[in-house]
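Only a single protein chain was left out; the remaining protein chains are all shown in position.
Take a look at chain A:
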Amino acid sequence: MQITPEALDILCPMHLLIGPSGQITHAGPTIQKLRRARAITGQRFLDVFTINRPHTMMSVSDLRRATNVKLHLEMRDPPKTALKGIMTPLGSAQDDLILNLSFGISILDGVRDYHLTNADFAATDLAIEMLYLIEAKTAAMEASRRLNLRLQNAKVTAEKQAFTDTLTGLSNRRAMDVALMRLISKDASFAVMHVDLDYFKAVNDTLGHAAGDMVLQTVARVMVEETRETDTVARVGGDEFTLILPGVRDDDTLRRIGNRIIERLQEPVYFQGHACHISASIGTVRVHADQSRSAQDLLSDADLALYASKHAGRARHTFYTPDLRRTFETGEAKNDRGRQPV
C-alpha cells in the first residue's frame, strides 16, 4: 500500500517527513504556516524543533530511538510554540520518519499566533470543537460570574439592612447579638452599656411621633460621637440602646463616657420651635478577659444596673456588682412584687 504526500496533507496537515540524514523532506500545509520567514522543508529537523520529552535529543540516531512514543516539542524560534507529536518509521526501509504534530493544550495560542482557520485542521481534528468549547465555556462562565457579583452585592445590601436600625442608622439587636457573641468567643475584655431614655414617652405623647423620631436620631448621633469607631452602638428597643465597648481598661473611662452621654442628652432638642427634654439612665457591666460569661447573663447584669439607675432617680449611671444582685434579690423577696428589671 502506498500513500501519497497529497493524501497525507489532507489527513494530517500537521505532519513532517524526515529523511535519513535528519533533513525535513516534506511538511504538511499547516506546519508550513508555522514558519513563514523560511521554508521549513530542507532544514535539519533539530535546527527547527527541540524535543524536551521523553528526553533531549541531539542527533539523528537519538531521533530514531524516539519512535512510537508521545513527544513534547517546541519550536526553536519565538514564539516557541509548544507541540506534541508522534513519530514512526515510514515504509519498510526504516530510513524515513513521519512525525505527526498537534498543538495539544496550546491550541488557542497556536491559532492566534499563526492566524489559523478551520481549513488548517483535518476535518476529524477536534481542534475547532475545542476552540468552540473554550469560547462557549468562557462566555457562560463570564455570565455566571456577573450573576454571582450581582447576587453578592444584593446579599451584602440585604445583610446590611438586616443589621441596621432604619430610623437611626445604628446597629439593631441582631447586630448587637453578633458583636457580643464575637467578643465572648474571643474571651476579650469589654463593657456592655445599657442606655434607656428618660421622659421620652412624654415627648412622643405631647409632640407626636415625628418629634420622637427626631429625638431618637439626635440621641443616636450623640452616642456615635461619644464612642469610638470600634464600639457597637445599637438601638435594641423603642428608646433602649446597647453599647458594646471592647478593650476598655478602667471604670473611669466608662464613667466618663456614660456621664458625657447623659450630659449631652439632657441638652434640649428643638422640634418645630418646641424644646424636647429628655435624659438617660445607664447600667454598665464590665467583662474581664477570660471571664467567660454568657451573653444572657451579661445582658441581665446590665439590665439590673440600669434598673438601679432608674430606681435611684434617673439620669444616673450604675455599674453592675454582685452586691447589686444580692440587694436586688433580697429586695425582690421582701416586697414580693415580682418586679422585673427594666
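The working rule: contacts are C-beta pairs under 8 Å (C-beta built on N, C-alpha and C of every residue); 3 or more make two chains touch, one makes a residue touch a chain; residues count from 1.
We adopt the following convention: contacts and distances are computed from a predicted model.
K.L.:
Hey, which one's the missing chain according to UniProt: "L-serine dehydratase", "Ni/Fe hydrogenase", "Phosphate transporter" or "Haem-NO-binding"?
P.N.:
Answer from the UniProt record of the missing subunit chain: "Haem-NO-binding".
K.L.:
For the chain left out of this view, which of A:A136, A:A210, A:A289 or A:A312 touches it?
P.N.:
Hidden-chain contact among the options goes to A:A136.
K.L.:
Which listed residue, A:V111, A:V219, A:A234 or A:I278, touches the chain dropped from view?
P.N.:
Result: among the candidates, A:V111 touches the missing chain.
K.L.:
List the residues of chain A that touch the chain left out of this view.
P.N.:
107-108, 111-112, 115-119, 128, 131-140, 142-144, 147, 150
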